[in-house]
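Quick one: the structure is below, and I'll ask about it shortly.
Only one protein chain is missing; all other protein chains are in place.
For subunit A:
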Amino acid sequence: MSTVSPSADLTRQTAANLATAIASREVSAVEVTRAHLDRIEAVDADVHAFLHVSGEQALAAAAAVDESLQRGEAPASPLAGVPLALKDIVVQQGVPTTAGSKILEGWLPPYDATVTQRLVAAGIVILGKTNLDEFAMGSSTENSAYGPTRNPWDLTRIPGGSGGGSAAALAAFEAPLAIGTDTGGSIRQPASVTGTVGAKPTYGGVSRYGVIALASSLDQVGPCARTVLDTAMLHEVIAGHDPRDSTSIPQPAPNVVDAVRRGQSDGVAGMRIGIVKQLGGDGYQAGVSESFAQAVATLTAAGAEIVEVDCPHFEYGLAAYYLILPSECSSNLARFDAMRYGLRVEQRPDGTLIESAEQVMAATRGQGFGAEVKRRIMLGTYALSAGYYDAYYGSAQKVRTLIRQDFERAYEQADVLISPSSPVTAFAIGEKVDDPMAMYLNDLATIPGSLAGIPAMSVPSGIASDTGLPVGLQIMGPALGELPMYRVAAAFEAAYLAEHGTLVPDLAPALEGAK
């Protein structure tokens, strides 16, 4: 275990190392927090990962950790004192939360999400709220009402979405830990295109209480970091049953840190890893396919048995997803009615007063929501309307059954499944913004896992030879199969480090020009 001296660049350390150094009082949590706030100050004007930075609150939380350690108390958790970036769709009492939307500008939540409570109780220092596609709808963070986040690897490119802010904060060394939410791939695809790690737990594995709902049957909160171990440590902090979320699985958090240690020491010897035939080939960038082939070779060398599995209904996943998601979001977003909280538009452009609640509602929603949100609300309204319900929404729910059955059969042959996380590396800002279908294709590989509710994660698999940008490897476990998923991820990461001498996140540009 390496140690951290106060003169070292604290923002380049892993969360695990920082936590050890803080617990042994080699460095203070305040020093660590200040280093990250300074880094945010230096680079975030260019990256725009954060919508709100809670500097004073973060320093106060860090000071509380230091004082507790000074009194000789045990750390509140193995990550006590480590800073974190929170996606701005998870509420934190008294801290502005917008979900990337104008309709919630200036809103101060009157309560904490369960995830927020658990982070605070663990002594984790929340640096601020990160940018996202409005209400988590998007694959590029270009749909934020507050402007796009930029990919630290190349500031002209997207950081993925919807959790682009959280992923970019990690890749820009603004935070060692981050929280994301994944509905169709919003943790995994940003992790992939920023060269970081992100995990979507089994649906119901982390409480959604206090997480602004997009599509309730798909949304899942998950941990993000630059290493698999850090991700697993954060996973253990936030996971586990919450009586306030009726879809929360009544089981304790899985011991994923142990699974990571096992992957690091024992590799993947004796494990069967399935390659999904349908999640490769056409539509994948050459550099992505190449990196995936190398990842397969690495896993084979590490002792895995590779099998090809057939999931014939995956090709319908995208279509089913883009019916189920808009249907649920059109219903969830009905709460933004201008009556109880958020924006209220009461005047016409000519200054005259709008008299009725219905018209105020329509005017407010028309002005408060961005283009992608309106498009999906109308799509959902259509899919749920009488006469089309069976053909669209009903059929999509049946496709979901067929995809679950594909997974069940696949897991008879393999312990985990793998694929590229995203079909392409980070594309240019603006490149796909006017073409919804082209944008939706970014989630091709991540959507089947979302529909089935299984755990899935993205770990960096290398740098694409054609674009020089990071590529992600997706590892999918069976339902509640976090342990084999993390074991394979850790084994892959260890093998990659042994092979290349450095991990992908450490290759990210320094962004020194920013200050």
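Criterion: contacts are C-beta pairs under 8 Å (C-beta built on N, C-alpha and C of every residue); 3 or more make two chains touch, one makes a residue touch a chain; residues count from 1.
The criterion applied here is as follows: contacts and distances are computed from a predicted model.
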item: Omitted chain (choose from "Polar amino acid transport system permease protein", "Aspartyl/glutamyl-tRNA(Asn/Gln) amidotransferase subunit C", "Tricarballylate utilization 4Fe-4S protein TcuB" or "Carbohydrate ABC transporter substrate-binding protein (CUT1 family)") - UniProt protein name; value: "Aspartyl/glutamyl-tRNA(Asn/Gln) amidotransferase subunit C"
item: Contact with the hidden chain (one of A:146, A:203 or A:486); value: A:203
item: Selected from A:45, A:269, A:391 or A:428 as touching the chain missing from the view; value: A:391
item: Footprint left on subunit A by the chain that the document does not show; value: 107-108, 110-111, 203-204, 217-218, 243, 246-247, 249, 313, 316, 319-320, 322-323, 330, 334, 337-344, 346, 354-363, 365-367, 369, 371, 374-375, 377-379, 381-382, 385, 388, 391-392, 394-402, 404, 436-437, 440, 451-454, 479
